[in-house]
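The other protein chains are all here in position, but one chain of the complex has been omitted.
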Amino acid sequence: SSDSSSGGKNSGSEILVGVLLPVTGNNATDGKDMLNAMEMAVEKINNDGGVLDKKLKLEVADDACDPQTATAAANKLVSKKVVAVVGGYCSGSTLPASGVFHNANIPMIVAAANSSELPEQGYDSLFLINGLVPDQAKTGADYFNDKGAKNIVLIHDNSAYAKNLADFAQKSVEENGGKVIGFEAINPEEKDFGSLMTKLKSLNPDGTYFTGYYAAGGLMLKQFKEKGVPGFFMVGDGSYSPDIISIAGAENANDLLVTATPTANFIPGAEAFVEEYKSKYDLSPGPFSALSNNGVNLLADALKRAESTEFEALKKALKDTKGFEGIGQVIEFSEQNTLSQSNFHIMKVVNGEFTLEK
Amino acid sequence: MSLLTVNQLKLQFGGLIAVNDLSFTVEKNSISSIIGPNGAGKTSVFNMITGFYRPTSGAIELDGISLVNRKPSQITTLGMARTFQNLRLFPNLTVLDNVKSGMHCRTKQTVWGALLRTKSQREEERLIEEVALECIDFVGIRKYTKRAAKNLPYGAQRYLEIARALATRPKLLLLDEPAAGLNYEEKQYLIQLIRRIRDEYNITVLMIEHDMGLIKQISEQITVIDYGCKIAEGSPEEVLNNEKVIEAYLGKEDVI
Amino acid sequence: MKPLLKLTDVNSYYGKIHALNNINIEIYEGEIVALLGSNGAGKSTTLKTISSIIRPKSGQIEWNGKNIVGVPPHKIVESGIIHIPEGRRIFSGLTIIENLELGAFTFRKDKKWIKEGIERSFDLFPRLKERSKQLAGTLSGGEQQMLAISRGLMGNPKLLMLDEPSMGLAPIIVQEIMRIIKEINEQGTTILLIEQNAKAALRLANRGYLIEIGNIVMHDSAEVLREDDKIIKAYLGA
Amino acid sequence: MKKYKKPSLFLLVICMFILPFLLNSYWLDVLTLVLFYVVLTQGLNIVVGYTGLLDLGYAAFFAVGAYTTAILMTTFHWSFWLTLPVAFLFAAIAGVIIGTPTLRLRSDYLAIVTLGFGEIVKILATNLEITGSASGIYGIPRPAIGSYIMASQKDFYFLILIVAIISIIAVYRLGHSRIGRAWVYIREDEDAAEAMGINRIKLKLLSYATGAVIGSFAGSIFAVKMSAIAPLSFSFLQSVMILLAVVLGGLGSIPGVVIGAALVIILPELLRGVEDWRYLIFGVSLVIMMIFRPQGIWPTKNNTEDVDDIETEDPNQSISISK
Partner (left out) sequence: MEIFFQVLIDGLVIGAFYSLIALGYTMVYGIIKLLNFAHGDLYMIGAFVGFTLLSLFTGDGGVNTGILGLGVVFIGTMIIVGFLGMGIERIAYRPLLLAPRLSILITAIGVSLSLEYSSMIGWGASYKVYPIKLPNDGIQLLGTQISFAQMGMIVLSALLMLGLRLFIDKTIYGKAMRAIALDQTACSLMGVNVHRIIALTFFIGAFLAAGAGIMSGIYYGTINFLMGFTIGLKAFTAAVLGGIGNITGAMLGGLVLGILEAFGTFYMGGSWKDVLAFGILILFLVFKPTGILGAKEMERM
């Protein structure tokens, strides 16, 4: 048993930070966007003199949103002796990867993935800076309830996150006195949702909540509209991406609802970040840019406070974070290393653009 | 005493009746033949006897055991072997490996024996090789032992098929047109071979042939069928002078 | 007179097996030429080489005075050489009529020829007519051979090469086929015939070649060959 | 030639045992993966190479082994070693289940049925709770030998190396036995084999079951090595890659399929440097290799003395040669 001791072994003038993201595959748009934001943070930190007199350096491993690829990727980061890991987009791949990091004594800051199973593992070195699925589910269910939508259909894609979100959504809908009249699973590579939409139509729902990712979400939305299925169509933050609008087509995307933490565009005070991102990458920042940027900055801050890259010290520093001000959020951790307060909102597509609905 | 009894055999393909109420017997230790026009149903009879076609009705018995509804492999194990009208060798395997296949039903090593290389397994392998070589020698293709079957001259392939059939240690050997494509000299060799099979191994031979020269020389008993029905039966002299047979099958001219 | 087909020092191989060794054959218009030889002597290989299914390593094959070595088989067929291969090789999944139509592939634009050809075939072999819509694969051996010959004739051969047409056929059919070969020849088609039934072949043929292990060892008129001791012993029987 | 065969094989095995001490961890991992493929290709070689049954769902057996071990170890806390016989049993049963409906089918229908079974196994794994649905099973414990916990890369390398050697010997011995020959007869001509007294049904099922057990063996070890398994590893693509290795190396040839396994894993790794071009180059090389060695890199010899086995009868050979 060799590779179980790690952490703090960075020699030379660099501190190696692991990044675990889907930079290929169906979720690559969001994955690359998160990576961009992290690189921005690193550049800024290094320009300001680095951390502990050293420069930060990112070591990227692709998890392709597949649990097993993620395990291999995590092992690779462990063998590169990274000090900590930032990243984690899909819960399904973040779950097994977090176990690998935990066993190797490497702290991980999860910037996007938010299945409630993640904190439930009880790893004290795993920190989540996105709001959690149960809160998200409640936000969605409450919105339906406010609009008088009682009969709800839930659709997931069997991934850890989507299933988790659908399960909690069911709970919240029922707590609100609504009824889940359909609970469906799709397979994420699917293109044709014709007969699923026929089924939905026959159920006559007041609202449909798709909890999977945007590649399937966009196609589903389009076919939802074509079939003329009644009621609201809502998606979770896994489908929060401009791509969902372009896939479905602007006219079909109108009135689409999203449960998510708002992007930088909606955050007062984030204008500078948005501008810099745009000029640098010729793109608008994506849904998880701010969180990713925050993740790296939080790590840098913790390293400074710990005055060491050593595991225990770093873990403690992260745990002791108090009032860390990132873009659009103030980070403090609860008992389970999750955000003490989450910040889910309802976004709505109007004229082909996401707007803040509630 | 009869080794093979075929009784009221019938075979139908959709609307076509290929074999119709056919009955005949084959005596133990005889060399017998079935002749008849092309498409008369001769090969079909072979296919039913060996289990490849299921008869529409009728009975087939080998040494008193019914063969109907048995798989070809079972029938072979019971003591029947055959060759095919259009050669069916294992084309990419050596002559030796081809002939070894015949010994499969006479040996019984299992997966475990093979994995553990037990003593009895090794002995059995030696026996298989021995028998196979003996059969190869017997038909006279020793010099081809290690060649792939498909690269043998056509005639040698015919003999290989016979060797392979002999390796199953049959009581009854069925040959489907063994002389097709052989010249006069080669036919004489084949005649000797068939006689030796009967005399040295005590194997009964039943063959289908269109070569009347060969039939005259070695066949002791002939069954003639036409349109699936038996039209004549008896010794070569009787049958070959039968008017019906001449009209349906032999023709007036002597082409042989 | 110039030969219709002339093979000069032809050598053919299967991989490293030397199947034809400096073969020389001449065929004149209107003849029937028999090719005799024991098993594996190279008879079929000779036909395959002429029809370009295998390409000779060296030597010349002249057809009407033009070298045809290296010309693809379908062009050879177009030029009037038709090879009816050993083992019939009819298209088992096609009906009798479809088989015949393919035989006339080079005349595919000539609907009339095809129609007449099919009728001619049925006149030659009434048995085929009975089964015209049957899949060829379910025919008996003899029926298949009849089909193979008629299919070859559909291509209107100047030279027809037959590889053991009597193999596996009932005596009465063999007589029939020999008669038909004669008839075809009388109508002007030159014929190269491989036949194990040497008696019948030498009765039909004008001339014959004897091939042994890839070499032509004898060639002469049919009368002479019929009286030759060696031929009698190996091919005709006493 | 023959004289040097044994010593050189022995030398090769010694090398394989020394190698991990000379390689960096990356290449050790690659080599371990090669060995997994060696085991898998041995199993598939029985089915496709020996028996001639085209199997496009072989990864299913890999999955049966992996999931059986993973579930027994995580949910029921069994020892790794005890899970093995259970995995074998399940795999053999799966082999027979897959085999039975295919008995009457000819090659391509068989291919689709095996493909269908492979997909069904994958869908089951993706949807069932017990297999962890799409996220798979993670946190699979390390196997222990006495008090020693196997956890390092080298531990698993040696484990799979030993299994690879065992399966090579097993497949070799089977191949040179009455059973193995019967498989080959079935491959060459099913009807003729039946006529020779070979019960094709029994032997085909035996072939599937044996192949399945070997595949599941690899799967069980894979589960503990990776410590996480997910449906994606058992997809159609995996089945195709294993088949690729078998055919590329040389159907039915043991050294061939070993080389095939190595190529299929190592070639893409060597091409890592060229990033995007990697699979394009891999694809093109497959085509080129097949054009130049259609029988595979190290084909079986069948002990023939023939100088040349190549079929020469090309319908339009003159065209392809002259133009």
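What to note about this one:
Read from first to last, the chains carry the letters A, B, C and D; within each, the first residue is number 1.
The criterion applied here is as follows: contacts are C-beta pairs under 8 Å (C-beta built on N, C-alpha and C of every residue); 3 or more make two chains touch, one makes a residue touch a chain.
This structure is a prediction, so every number in the text was calculated from the model and none was measured.
Taking the complete complex into account, D:Phe117 is the one of D:Tyr50, D:Tyr67, D:Phe88 or D:Phe117 that touches the chain left out.
Considering B:Asn20, B:Ser33, B:Asn47 or B:Thr94, the position touching the chain not shown turns out to be B:Asn47 (whole complex). Only one of C:Leu5, C:Ile32, C:Ile53 or C:Leu159 touches the absent chain when the whole complex is considered: C:Ile53.
Chain A meets the missing chain through residues 24, 26, 28-29, 157-158, 184-187, 189-199, 202, 215, 218-219, 222, 225-228, 243, 246-249.
With the whole complex as reference, residues 51, 53, 72-74, 77-78, 82-85, 89-94, 98, 101-103, 105-106, 108, 135, 137-138, 151, 155 of chain C touch the missing chain. Not every partner is drawn; the one left out touches chain D at residues 48, 54, 101, 104-109, 111-113, 115-117, 119-120, 123-124, 126-127, 191, 236, 240, 243-244, 247-248, 251, 276-280, 282-287, 290-291, 294-296, 311, 313-316, 319-320.
To be clear about the criterion, only the chains that are shown with their structure count from here on.
Note on chain placement: the centre of chain A and the centre of chain C lie 77 Å apart, centres being C-alpha means.
Note on chain placement: the centre of chain A and the centre of chain D lie 38 Å apart, centres being C-alpha means.
Within chain D, contacts with two or more other chains are made by residues 306, 309.
In chain A, no residue touches two or more other chains.
Those residues of chain A whose C-beta lies close enough to touch chain D in the complex are 1-4, 66-72, 79, 91-92, 95-96, 99-100, 157-160, 163, 185, 187.
Those residues of chain C that touch chain B in the shared complex are 14, 17, 36, 38-40, 87, 138-143, 145, 164, 167-176, 178, 196-200, 233-237. Of all residues in chain B, those touching chain C in their complex are 13, 36-40, 43, 85-86, 151, 153-156, 177, 180-186, 210, 212-213, 248-253, 255-256.
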